[in-house]
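Report on the following structure.
Just one protein chain is left out here, and the rest sit where they should.
Per-chain residue numbering starts at 1, and chain names A, B, C, D and E are given in the order in which the chains are listed.
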Amino acid sequence: MIELLFLVLLPLIGSVVPVLTKSWSRSYSALATAILPAAALAVVLQLAPAIFSGETLFYQMPWVEALGLSLSFRLDGLSLLFALLILCIGLLVILYARYYLAVTDSMARFYGFLMLFMTAMLGIVLSNNLLQLWLFWELTSISSFLLISFWWHRADARSGARMALTITGFGGLALLAGILLIGQVLGSFELDVLLSKADVLQQHSLYPVILILVLLGAFTKSAQFPFHFWLPNAMSAPTPVSAYLHSATMVKAGIFLLARMYPLLAGSDLWFLLVTITGMTTLLVGAYLALFQHDLKGLLAYSTISHLGLITLLLGLDTDLATVAAIFHIINHAIFKASLFMAAGIIDHESGSRDMRKLNGLWQFMPVTATLAMVASASMAGVPLLNGFLSKEMFFAETLHQDVLGALSWLIPVLATVAATLSVAYSARFIHDVFFNGQPKGLPRTPHEPPRYMRVPVEILVALCILVGLAPQYIVGDLLAVASSAALGGPLPQYSLSIWHGVNLPLLMSVMAMTLGILLYSNRKHLFRFQAELPELNPLQLFEQKIKALLNNAQRWHQRFESAELQRYLLWMFLIVVVLLIWPLQQMGQFTRHTAMLPIDALMLAAMLVAIIAAFATVLCQRQRLLALVMISIVGLVVTLIFVRFSAPDLALTQLSVEVVTIVLLMLALFFLPHKISRASNAGRLIRDGAIASVCGVVIGSLSYAMMLEPQQRISDFFLINAKTGGGGYNVVNVILVDFRGFDTLGEITVLGIAALGIFKLLTRLPLFKPSSDAEGRQWALDKHPMLLAVVSQALLPLALLVSVYIFFRGHNLPGGGFVAGLITAIAIILQYVAQGVDWVKQRLTLEYHRLVAAGVLISSLTGAASWLFERPFLTSWFDYFQLPLLGEIELASAIAFDLGVYLTVVGSTLMILANLGKMTTDHRPVHEGQN
Amino acid sequence: MLSLKNWWPTPVRSLFLFLVWLLLNNSVALIHLFFGLLLAWLIPLLIHKFRLIQPGIKKPGAAMAYGLMVMWDIVIANLQVIRLVLGPNKKLRPAFVTVPLDLTDHLAITILASTVSLTPGTVSADVLPLNAEGAEPRFLLLHVLDLADEAELIEQVKQRYEAPLKEIF
Amino acid sequence: MSMTEWLVAILAVAGSLFVLMGSVALVKLPDFYTRLHGPTKATTLGLGALVLASMAYFNFVKGELSMQQLLIALFLFITAPITAHMLIKAALHLKLASAKQTSGRENAEL
Amino acid sequence: MNHLIILPILWPLLVALLTMLPPFDQNLLLRRCLSVGGSAVLVLLSVLLVLQSSDTPAQLYQLGNWPAPFGISLLLDQVSSLMLCLTSVLALAASLYASSGEDENGPFFHALLHFQVMGINGAFLTADLFNLFVFFEVLLIASYSLLIHGGGKAKTKAAVHYVILNLVGSAMFLFALALIYGASGTLNMLDLGTKVATLSDTQLQLLQAAVALLLVVFGLKAAVMPLHFWLGNAYSSASPAVAALFAIMTKVGIYSLLRVFAMVLQDAGFVADWVFPVLWWTGLLTIVMGVLGVLASEDLRKMASYLVIVSVGSLVAILSLGTAEAIQALLYYLVHSTLATAALFLLADLIANQRGKAGDRLVNGRKMAQPVLLGTAFIVVALSVVGMPPFSGFIGKLLLLQAVPQGSTMLWYWSFLLGSSLMLLIALSRAGSILFWQVSGSDVEARLAGRRRASALLLLVIASPLLSLFAGPLTAWCQAAAAQLQQIATLSPGAF
Amino acid sequence: MELLVAIIIGVLTCSAVFLILRARTFAVMLGLTMLSYAVNLFIFASGGLKMGAGAVLKATEDYADPLPQALVLTAIVIGFAMTAFLVVLSIRARADLGNDHVDGKLPVAKNTRQGASS
């Protein structure tokens, strides 16, 4: 039945209508907004006969199979009842709101959100899939958040909306957990599958958890004690919202859920206990508190809580008749409470106040409205001949048939009567205090009757109160029957919807409640005085305090962890490494020797001593920075020598040339950093750091030792075999760099190039100044460019270039290559900068270094891409030998072009880094030269 | 302008580079000769702008002789220095000495200073005056490890090294 | 051991000893200015000897033509004086004390 | 050979290089066109790769035509193609957004952006561990440079921490790689996967040591507790477009964890013994840390940063389950959370531009000039990150929740995830309510979101409803991707 | 020999970690440089140590494992790029923040004695 999908889609589309008709007149806009829900109502009515004939309609469309989430709708009696409530009251609210909203209020926003809410609500009641139900469930929370805070400039509206969202959001998450558990236990989320598996679920060990989770969802949504407090604070919403969401529909979603899940979850003692006690408590608390509200809407809100408690209690009583009574009361409550809210809205709208201490004697000003409101509140009080009376009688009857509390079962009817008494009292107050009780006090304006059509919705609803009260079977009989049977998931019990059941105990209870209620109200002064002495709780303030406390706590803990101290973060990091490494290390135990070790010789011993001493010296004199630099250079030198010693000349070359550039860099850095600093760490910290550093050293050292002792079963033979034949070079390391793993090299030069760009960025608009003297206050030497240095460095330039070329070409077959060649060139040029100054070099060298970098990387990449022309993968190398006349054989290889790219990138990047850094104190500061 | 000066600015340097190229490659194979020539021509051309204005070598023969003499002096100097180093520190007579210069050319002065540094017990500390960049240098400041007679030393530097250099350039 | 090998050995030993002497000077001499003389000179001769040793070894013992070691010497001869020059310039700038017996100190104080 | 596979790396490289060369380096307009156009082409390219990978088995691309494991391999499977696609969308949004002026705040913005994308794509594609390191470095150095784009104390300060921590991380990565090579003699992921079974005890222990280090390295990238400290300041101080692009950066860490532990080493006993438990608990704690950060945040950017951490925690914990369902959920959630947080970074900037002095701080501010646009975007994004319906977040959350097996695992994960959702709900509803509704002062001239910025924002925001609407096919696709990932692990490189 | 190299690696790592844990950017730079030495040696060691055995074909009889060497080369270059960036970043930080503390602010002294010393 695709119509079911339309039922949800129509109001969804309808939420756009008010936005589109924003420019229309208010009435037309309201009318346009009403069209689609009206169409939806027509669809429901068209489908209703099928439901009345006992059918259940389904529509299913797959959505997310992995989740078991499908678009799955069902229309049965219960859904029908709720859909009708939602659509009918919704339409009335649209009409009502047209007059209620001020000219300054955005109708588009209001109607848009309202339609969204209607969609969500219809989605809930029509869902056949629990996950889908949850989806719409959360949507009601969201749209209600937006509606409560409709007047967002008011702090209480914002706060109230957030509170409602927080509480119902919490319940929603619990519900989700419950639903997912149901899915896990029963293997489906489809209601028609689930509803028949009640016994499986209730036997399952997870049943109590599921039940509690689902109930949390239902109770929070339906404002059951102790989650009730959000509802009164949601009253800062515009009254149409209160009438619609907070009396007729949304708060009923929780009740609906209980009814929907009734066949699946109900029947156990736990259900009875939880639902009954919650319902009963809510009923009493709500009724009691309602009595003391001075705010008209506050009274109605607590009354709503109380009635929701009543319905919950009925569902908890767990007899079929109680369930019927619950469904019946859902209908009745929706009707009379919506009309009461609307009446309250009219009073507020026309008198400018909702304070019952100011509102008095309105009867004279708005007799029609007063009459309507009085009828509705009489219905709320359970006065005979009105609909409220009927369901209350059924309720009383059911409370009498309980024996679940054992010897204490008598408590239930007694408490029910007490609640009814309170309900009569607050209803009496609503009538007497507002419409009679003297003259109004200090109202902002003189009240009068509302616009004609604003009253129409109230009139319709009140008429329904009376009609249902007089002819229940005729008006709602069928609906109640199908809805109840759907909720029960089985045959209906025997019940009669007549006005008169004779003089019986429920009637006595009603009479008692009436009498006592009136008495209570007339003696309210004592009660009010007593209540005034109790400490007043402002839930909104409390909520804000709690949130504030939560945020403060979070902040405190957050700061405890995130101290913005790098040293702590690093310490964490090293600690974790050590902790994680200890596991495998400790398993390793004794080092086992698999390969013959090389014999120790004196030279290596000396090198080790030098390295160790220099390393420790670096640590010890790290505060005398220049010294530390010298020491670390020594370490670097020893590392170079170790590479030579163990047959890695390429590494030695690279390490050495990088070393030189690094030293120059660090020197430059030193210029801008403090040269000496005093001790900053205390002894404890030094010991701690020393300990962790030592452990790291031992761990890494041991690992390297174990690694070196492992037998070699490497992939390297392949490289040795193929270097010459496949890569065209004798130097296997170089062939790996430019061929076997040329892609790494491409990445590596890219890194270098990016670093150069990044450094350029760092230097852009860097606020530096050159100090006029060094750290000891000594004036700088006057000789900027020592002559001897100038002469020698320019003599070295061609030599260095020549060596670069040599190293470059030789690289493929012997140690060397583009990278080292590039560094040599760059160092030679940097030497010119040092010896002659920036201006001198700049006059002679008009290269944009970033272009050089880009060109370099581009050449390497294009060399790699050239292999596509031969339908080979990127970077497939090519080489061949050519016989040249006289000169003999020469080798040409794509690797040379690749290496040329490397060379250019290295030259460009190194110069871009060093020269720009060097330039910082000259006129040629890197500025923002159009390069972004 | 297609003059030789533009296309082959520094023949001596080119020759030098050519030799270095052969040394680097450790070979006189035809291909190395070819590339040596190519580079010896290209590189000076490429960095022509970086060259400081210098006089050419007038007497290559004298330059060779100067070089050999310096080599010899280095050997002798080192033997003397070793004796001084191993002897007691008290016997040392270190001194700062200024040598007045007749040379004006930067390259020549640099070579003189380098020579002095490479040879017996002397290190060129500075070229004076220090201030005023671009001013003509007049003195060479030396540090001497063991100074017997200041005048003799000055004379030796001027005669043995400065004089031939004046000839060469 | 052949004559050429002896030649290599002698040059190598001599070179190494010169190198050592330079380092000894570095440790032993009284002030920076005197210390500078040791390494910059002894190392040049030491390395010269070692370069010759290496050349002798490759040319005569192994019978390969090998002259490239000369370049090492060449580069050292170009750079070592500049290093010394810059170092002593820096020392003078920092006004490092010279040994008591140094004469002509006033020449350096400008 | 399918040469398309390598294009996601080379194309951004080319674009980056071109922006540095004439005429692009002299003309801002040309550069912007190149950058945005380049990103758009990349989107098309990656969509093509997604389509390709969906109906063909995983493909290896052997660079230099050398056979695996000797040459470097790129691996295109569904997972990597998905990540490529995600990156390209972010790149498009970032380049578009930055083109409205942010790129003028410092040199080389567009070049760095594309370099960054190149690094990220490389990390997603490579099947070689050392090559992964190289691409990590590419993306890191680019991110360092992008982080400081625009200048200012906050950026410098954050960058110092970020850079130093990552440099230490890189060193650890290298230690780990050496150990892996020392233990197994290979660097190819697939080869390593097949060799694990043949390793001796000592070699296995060396490998475990490497794994311990890798955990730290990837954990640092992914910002897993307690290696997450750098993220808050770094992301919140970065320029908006940069921050949006950075949303993918933590995912690189997660992706690496996924590749190495859920794919390559999935059968190694020690992974189940201690690697996954470590990830599980740290993942859960990361959620807590993220939530604390979100609650403690005083501005929207910070909040977005910590939301990244929350998502990281959720992902890492689910990753540690290692099952196909878990990976499926991870993939979907990863895409969703990346796009949502990226959108939030852009949104925070747009909001800040219109609230006068208050910026994006959670205090009274001016009324926004475009409340409908920004408000709608905020609601969509906020609902997404909290995990409330109807946008992508709830699908992702449901997938995560359902992927956890029953038992104590479920109890922990559900309570952490649902608890965090509630906290995020509180924080974001508060933030939204303050930013949009707590209005004071008069309207002043605000910097309106122009076409470029708005479309960049919408590009990211619209993803959320789309991900939700098409969740059916998408989750099915993720399921296939997860299955493929687990199946690849059993193959040796020769099997391709 | 392996033991010696292992000791060197251990000592370098130890010094590096200690330096990295210092509060000033310069010390951290030194530490990271030192750490990269350690790392390079470590990678190098993963191929096993060989003496008199290069990776140049025909130049020697025995061959060292060339792959770790190639990896170290890449690592050196990348390390260089990173160090350079960090160096300049530290300069920038000093200029922007007025000090060279890694956190961008000097710690507030807990007592006068400490205050005088830092």
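Annotations for the structure displayed:
We adopt the following convention: a contact is a pair of C-beta atoms (placed from the backbone, for glycine too) under 8 Å apart; a residue touches a chain by one contact, two chains touch by 3 or more.
Methods note: contacts and distances are computed from a predicted model.
Comparing "Beta-lysine 5,6-aminomutase beta subunit", "Segregation and condensation protein B", "2-oxoisovalerate dehydrogenase subunit alpha" or "K+/H+ antiporter subunit F" against the UniProt entry of the hidden chain yields the protein name "K+/H+ antiporter subunit F". Taking every chain of the complex into account, the chain not shown here touches A, C, E. Considering the whole complex, the residue from A:89, A:362, A:791 or A:915 that touches the absent chain is A:915.
Set against the missing chain, the residues A:815, A:864 or A:908 yield one that touches it, A:815. Of the options A:70, A:282, A:351 or A:633, the residue whose C-beta touches the omitted chain is A:633.
Within chain A, the residues in touch with the undisplayed chain are 601-603, 605-607, 609-610, 613-614, 617, 626-627, 629-631, 633-634, 637, 640-641, 644-645, 649, 652-653, 656-657, 659-660, 663-664, 667-668, 670-671, 770-771, 774, 780-781, 783-784, 786, 789, 796, 799-800, 803, 807, 810, 814-816, 820, 824, 827, 830-831, 833-834, 837-838, 914-915, 917-919, 921-922. Take chain C: the residues that touch the chain left off the picture are 1, 5, 8-9, 12-13, 15-17, 19-20, 22-24, 26-27, 32, 35-36, 39, 43, 46-47, 50-51, 53-54, 57-58, 62, 66, 68-69, 71-72, 75-76, 79-80, 82-83, 86-87, 89-91, 93-94, 96. On the side of chain E, the interface with the absent chain consists of residues 52, 54, 56, 59-60, using the contact rule stated above.
FYI, only the chains that are shown with their structure count from here on.
Chains making contact with chain D as well as with chain E: A. Greatest centre-to-centre distance from chain D is found for B, with centres as Cα means. Inter-chain spacing, taken between the CA centroids of chain A and chain C, is 70 Å. Of all residues in chain C, those touching 2 or more other chains are 78, 81-82, 85, 89, listed in ascending order. The set of chain D residues that touch two or more partner chains comprises 130, 134, 137, 141, 144-145, 148, 160-161, 164, 168, 175, 178-179, 181-182. Chains touching one another, given as pairs, are A-B, A-C, A-D, A-E, B-C, D-E. If you check the complex, the residues on chain B that touch chain A are 13, 17, 20-21, 24-25, 29-31, 34, 39, 43-44, 46-47, 49-52, 106-107, 109-110, 113-114, 124, 127, 130-131, 133, 137. Against chain E, the residues of chain A that register as touching in their complex are 564-567, 570-571, 574, 595, 597-601, 604-605, 608, 611-612, 615-616, 618-619, 622-623, 625, 628-629, 632, 635-636, 638-639, 642-643, 645-651, 654-655, 658, 661-662, 665-666, 668-670, 672-674, 677-682, 689-690, 692-694, 696-698, 700-705, 707-709, 712, 714-716, 719-720, 723-724, 730-733, 736-737, 740-741, 744-745, 748-749, 751-752, 754-755, 758-759, 762-763, 766-768, 813-815, 819, 909, 913, 917. In the complex of the two chains, the chain B residues touching chain C come out as 20, 23-27, 74-75, 77-78, 81-82, 84-86, 89-90, 92-98, 113-118, 121, 123-126, 128-130, 141, 143, 145, 147, 150.
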